[in-house]
Each structure stands twice: as structure tokens, then as C-alpha cells.
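One structure below.
A single protein chain has been removed from this complex, and every other one stays in its place.
By letter and in written order, the chains are A and B; residue numbering begins at 1 in each of them.
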Amino acid sequence: MARLGHEATSYAPPLEMPEMELVHPKTFIGKYVFSQDAKVIAIQYFITATSIGLVALVLSILIRLQLGFPGTFSFLDPSSYLQHVTMHGMIMVVYLLTALLLGAFGNYLIPLMCGARDMVFPWLNMLSYWTYLTAVLILVASFFVPGGPTGAGWTLYPPQAITPGTPGYDWGIILMLVSLAVFIAGFTMGGLNYVVTILQARTRGMTLMRLPLTIWGIFMATVLALLAFPALLVAALMMLMDMLAGTSFFMPTMIALGEQTGYEDGSPLLFQHLFWFFGHPEVYIVALPAFGIVSDILATHARRNIFGYRMMVWALIAIGGLSFVVWAHHMYVSGMNPYFGFLFATTTLIIAVPTALKVYNWVLTLWKGNIQLTVPMLFAIGFIFTFVNGGLSGLFLGNVTVDVPLADTYFVVGHFHMVMAVAPIMVIFGAIYHWYPKVTGRMMNDTLGKWHFWITFIGTYGIYYPMHYIGLAGVPRRYYAYGETGFIPDSVISLNAAITIAAIVVALAQLLFFYNMFHSYFRGREAGPNPWNATTLEWQTEHTPPHHGNFGRELPVVYRWAYDYGVPGARHDFIPQNVSPDDVETLPEGQEVPAR
Amino acid sequence: MTVTLIFLALLLGTFLTWIVRQSLNVRPWASADGPSVNESDSLPPAATPARVGLAVFLAAVTSLFALSISAYTMRMELSGDWIPLAPPPLLWLNTLLLVVGSVGLQRAWDGARRNRLAQVRSGLKLGGAATVAFIVGQLFVWMQLQAAGHHLVTNPATAFFYLITALHAVHLLGGLIAWVRAMVLASRGESMRDIHVSAELCALYWHFLLLLWFILFGMLLVT
Partner (left out) sequence: MVIALVIVLLVFGTLAFHFLSPWYLTPLASNWGAIDSTILITFIVCGIVFVIVNLFMAWSIVRYRYDANRRSDYDPENQKLEIWLTGITTIGIAALLAPGLVVWGAFVSVPDDADQVEVVGQQWHWSFRFPGEDGEFGRIDPALISNDNPFGMDPDDPAGQDDVLVQAPTVLLPVDRPVKTVLRSKDILHNFKVANFRAKMDLLPGQTSYMWLTPTREGDYDVVCAQLCGIGHFAMRGTVRVVSQEEFDEWLANQPTFAELQAREPPDLAAGEAHYRTCVACHGADGHGNEALNAPSIAGIGAWSTERQLRNFRTGARGTHDDDVYGAQMRPFATLLADDDAIRDVAAYIETLTPARPEVTVAGDATRGQRLYRTCANCHGASGEGNEAVNGPPLAGLQDWYHLTQLENFRAGIRGRHAQDLYGNQMVDMAQMLVDERTMRDVVAYINTLRPDTLTVDGDDTDTDTTLARRAD
């Protein structure tokens, strides 16, 4: 690299950042709408993602109504059913989970936990949010166009997705693909920020190995996303060309509803390869931030250092790297060359080793801890239980032979909801209860939080665990109704009704959460700067909620890792990261465990 | 997918080795083990946020093109309807234009380094003009192909040609936005420090797109 013409920026940014370097707008619009403050952008992401997520939640209830009580609701016909299924999946995976974990938590926590004033490119960060919002609006628009949103399933497999007769063939699929392309553009802007901020804007002393695992998780997930989303972009562009210009990238010679289509020799499998090349890393794009966040929640509320920090980091890295070579395990029965099965079953099961190690380390963090069963802790424990279950059912589906009878059945639905829906959502709720005091300055109500936890935890387990067994019995997924078959017993229909009722209860329980969130904003107990006695930097800010610029006049200096809980000899059971060894209050000689 | 996997293996391999080397012998819980607070631990000083940002962005762009190339080769292998498209000779001229564009921006960067505003301006102008000429040239290529009956739907090879050249051109157009910013800074005579960052980013981006073009053009020639 050439010599720098201007002064080289040293690794550590100057301790004192002149106030004028941050844009401090005075107007309401500048402060809250077109804000460049990562914390405001985070909240914008949160509100948008949660709103569209609620739409997807309602869609899931509509799906469940049809499955639980078929032939009861005339507004649920096969077209709208498939549209609900498609949009529910797509919104939840991309527009809710990805945006919430990276856009909302990433934006809020990266600068604070790294000890930075803001993201490195604040303007780009703002643009990222508005691009994301545009993508969401395009997606929402597809509900109002003639023919409605696409009903091709969230995987958007061609030829079906762009064949006449598929719901949303008129406009829905076009808007879906355009919205995804816009989303990817927006995400790339945000992702650049996350990576560069974590690499460049860490405060003095915050070495890579002193980063909290939350940041590691978000970091690896962003790297995966930056490299994997292009696959979806390429696939979406090629599909748009097939749809609008009549090219034959994915579309073979075929008939559609009895008519020849004019396409020639395209390869539907090519799309599947591209899609899952994005799609599998996407699972980890959602999972890795959740892994990171839950590690921090566990350590803080168990008052114990995270067990095997280095292993946790390496496991994150290993999982991230391996996630690029397992994609075809989604395609064991797709008609691809069956010999690929050997390779992908092996890589898939290998990825289970670092994942299992993470689970062990979480449990070992509880072991010998001093566990406070706060609401965030309950959600973290709920996460471990759910994730163990979902991870183990993944060993069925990843192992090619076992997958054959189970592919495309309710076993798959049960598995991915357990591992990719409930588990990250548990973490997200835990994280909200955990960081809400920092974001608002007030505590959320504990009783309501516990009710919310119990209904959500037990309810979701009751919804998804039995689904595995319906799947073992061979019940296919994405079915509008089951009619009469020789192998689906009537008891499945009764079970479906029970699942639907559980789903409605769980959905309603979320009202408790939203009520709690709004109510506590005005009436919650004052939290103080560090209600959980946590060590990480976001709890050490001068103001709560932190002002623009995060740390007041001086950036903190970091002297230790993020997990100094229960350090022998220290007066308190935690030592914040920015306390220098000289400032640690020690115990008087001879006294071992202090009364707090 | 081989192309993409090789690219990712190289990229992630380098990246992960770097991270693991940062962490292998570190015992993060031992606070005395860590570097003293003023010491840099990970990135060399030459890695400014702007440069790292550009590098990360280029990694994502490379992933996009690696996947396009993968799709190209897979589609070629998967079906028997592929009729290779002979790249029009005009592409050679366009390639030359793009080289000129890269040279121009390199001159601008050099100028900024040596604090010669005039050289920055002339370099930027040359680079921008050559780039615009390149994009117009690509449009001519498209028109020539259309006239010769190679439409989008004629053959997957043709469709890929349009897709890949369009993707490349879109990235150049995006680069032109950054170029406009550099032009504005240079013509206003803003501080050389800002001009330098801007010109440098443009030059690096253009070199990348030139390299990418060599790879894409080479691929079109070979297949």
C-alpha cells in the first residue's frame, strides 16, 4: 500500500473527539427522522422490522386457522393460503430477523460496546435504513397490487414462481424480487459500517479478543451476509430477466396450464444452488448474532465469566466458514446429482461440532455460576432448551439418508421454526429486556415479563415439538388441506386444531410484551446507568440513555475482557471493562466472599 | 460454484488466519497479557477506515461477480443449448478506454499524493471521460449485437453477456458518483487531505473494476 499523503490515523482514535466532528442536528427531523446517530437508526430499524414482523405474525395465524380448522373460513382459499405462507416466511427470515438482529441490535450495540462515538460512516448508515424502509414498502405494496403478493413459497423456486397460475404472477413476484434487491443494497451499506466500525473504531485497549461475544456474533454474521446476499441478488436479477425479458436462465422447455411457454433448456436447479448458497448462510446470519447476544446475557445474569471465550470465538468463525459449504443439504431430494449427498452430509454434520461446543459452553457458564433468574436470563435459558432441541432435529435433516423421508414434511417445519424462529426470538426478547433499561432509562415490568416468557416458551414448544411427529408420519408441508389419504390419521387434524389454539394464545401473549414496552417507557422504574451490574462498555456511559456521541467527553479505555464476573479478590462481583488494574477495589486481607 | 468456492476459500482463509493469529496466544481474561492501551494490536496504520470500507465493499462485489461467473459456467454445463457468442471486436477498444480511465485516476491519486492540484484535476477529467466513453462504447456493443440478431432471448450465452456487461457497467456508474464527488472537491480546491482520500478511493475502485473487466472479458473470449 502506498504511503499515506495525510497523517496516518493510528489504531487508536484520539481520546477526546471534538464535539464538532459529529453532526448534531437541532431540528426534530434531523434528530429523529434523518438521523445519523446509530442509536436512532437502530430504533428506526427496530420499529420498522417489528411492524412488518407483526404483519407476518398475523399471516401465520391465518395459516394456522386454515390448518387447524379447514373449510371454516371462506377468505382462506388455496391462493391466499400460499400467499400467506410465502410472505410469512420471507418477512420473518429477511425483513424481520435479519433486519432486527443486524440493523437494530447491530446499530445500537456495535458503537457502544466497541467504545466508539458512532458508526464510521454515519451518513451511509442513515441511507441504509431508508433503503431498507423502501424495500419494506415495496414488499407491502405487493399486498395491494392486482393478484396480490407472490405465493411461490419463500424459496421462490422457478419455474413455479414465474409461471402463470401461481398466485402473484401478475405483480407480486416482480415486487418481491425488486424488494429483495433493494434490501440487499441497503444491507450492504449497513454491513460495511458494521464491519469497518468493529475493525477500526474500537477504543483504546479494546483488542479483538476483548470484544464481547455479541460483537463477535454480529461481526461474523455481517461478513457472511456481505458475501452471501450477492447470491440472492444474482438469482433475483436472473429471475427478473426470465420473467420480464423471456430469457431462459432458469426456465426449461415446459408447459404451463397446458400451453407451451417458449422457454428453452434453462436449469431450475441452478436457481436452487444460488438460492441456498445465500439461504444457508442466512440461517447463520440470524443465528450468530443470537449466539453472541445470548452469551453476554448468560454471563451477566449468571454473574460468571463466559466459559471458554476463545473456543466461543473460534466456534463462531468455524461455523461462519463452514456455512458456505453446506448449502446443498437443502437439495438432497431436489434431483441434483445424488452423489453430492455424500459430500454435503459430511460437511453438514461437521458443522454440528462447533455448534455443540457452543451449547456446552453456555451450559458450563451456568455451572458454578451465581444465577439470577431475571427475565433476560429466563429467555436465555429458554433459548438453550429450544436450540438444543432444534439443533438435534437438524442432525436428522442434515444426514442425507435420514432426510429423504423427512424432507418436505412437517418435521422440517418443526425443525426450522424451533432453531431459526423460536430460538432467535427468545434471544431477541431476552436482549430487549436486557438492554431496554439502557435504551430508555427505565426497567421493564418484571411480572409481565415473566408471564410473557412462560406463555411464549411453553406455548412455542407445544406448537413446534408435535410437528416433528406429524412429519415423521409423512404429512407434507405447504398443504392447504389434507383431504383423505390412507396415511394421515384423523388425529392429525385434531392435533392441528390444538396447535392452532396454542399459536393464537402465544400470539396474544405478545400483546403483554408490547404493553410492557410502551407502559414501561413512561411508568417503568428508573433504571440507573447499570442495573444489571454488567461489565461491558454500553453500561458505563455517562448518560442513560446515552447521548449522541455515546461516551460524553472522553472515550473509555479498556483494560480487560468483558467477562470479569466473580474475580477472586475483587470487592465487587464484576469489574467493568474500563476499570484499570490499579483502580480495582480489592478485599481486605483474609476476607473471601463479601456480602454485597 | 467452484469459482465462488475458490474465491471464498481464499478470502475467508486469509481473513480467518489473520483473526486466529490475533487470538491464538492471547489469554483475554488475563488483563496484564493484553497490549498496553496505546499499542495497536491488529490493523496496520495504512488501513484507514475509508480503505478498509472499500476493501470490504470490493469483497462483496467480488462475491457478486464470482457468483455470476459460477452461474455462467453452471448454466453452460447443465444444458446443451449453449451457443458461444463471439465477443464483438469493439470490446477491445472499450477495454483500452477502461485502461485509460484507470491510468487517469491513478494520475489523479499520484497528484494528490504530491499535492499537485492541477494534476489531480486533469487526471480526474481524463479518467471520467474515458469511463463515460467506455460505457457509451458498451452501449454500442449492445446495439451491434442487437443488429446482428443476438437478442437477449436468443441464447443463454447472449443473455449472460448482456447481464454481466450490464452489472459491470452499473458498478462503473456507481463509481462515477464517487468520481463526481472527487471532481467537486478538486474543482472547489478543498483541502488536499479530503481530495486525496476521494481520489484514492476512486483510483483503487477503478483498478479493481479494470481487473474485473479483464477477468470477465477473458471469460467471454475463452468460452
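By definition in this document, a residue touches a chain if its C-beta (ideal position, glycine included) is under 8 Å from a C-beta of that chain, and two chains touch if they have at least 3 such contacts.
Since the structure is predicted, the reported quantities are computational estimates derived from the model, not experimental observations.
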| item | value |
| --- | --- |
| Which residue of A:95, A:307 or A:324 touches the chain not shown here | A:307 |
| Full-complex contact with the absent chain, from A:389, A:440 or A:516 | A:389 |
| Touching the absent chain when the full complex is considered, from A:240, A:357, A:448 or A:497 | A:357 |
| Subunit A, residues in touch with the chain not shown (by the definition above) | 70-74, 76-79, 82, 151-153, 157, 159-160, 163, 165-167, 252-260, 265-269, 302-311, 333-335, 338-339, 341-342, 345-346, 349-350, 352-353, 356-357, 359-361, 363-364, 366-373, 378, 381, 384-385, 388-389, 392-393, 395-396, 399-402, 404-405, 407-409, 457-458, 461, 465-466, 469-470, 472-474, 476, 478-487, 489, 491-492, 495, 563, 565-568, 573, 593, 595-596 |
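Assume only the chains that are shown with their structure count from here on.
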| item | value |
| --- | --- |
| Distance between chain centroids, defined by C-alpha means - subunit A, subunit B (Å) | 30 |
| Complex interface listing, subunit B residues touching subunit A | 1, 4-5, 8, 11-12, 15-16, 19-20, 22-23, 26, 28-29, 31-32, 34-35, 37-43, 45-49, 51-53, 56-57, 59-61, 63-64, 67-68, 71, 74-75, 78-81, 112-113, 115, 152-153, 156, 159-160, 163, 167, 192-193, 196-197 |
| Residue ranges of subunit A touching subunit B (in the complex, touch as defined) | 1-6, 8-12, 120-121, 188, 191-192, 195-196, 199-201, 204-205, 207-210, 223, 226-231, 233-234, 237-238, 241, 245-249, 252, 264-267, 269-270, 273-274, 277, 305, 309-310, 313-314, 317, 320-321, 324-325, 557-561, 563-564, 581 |
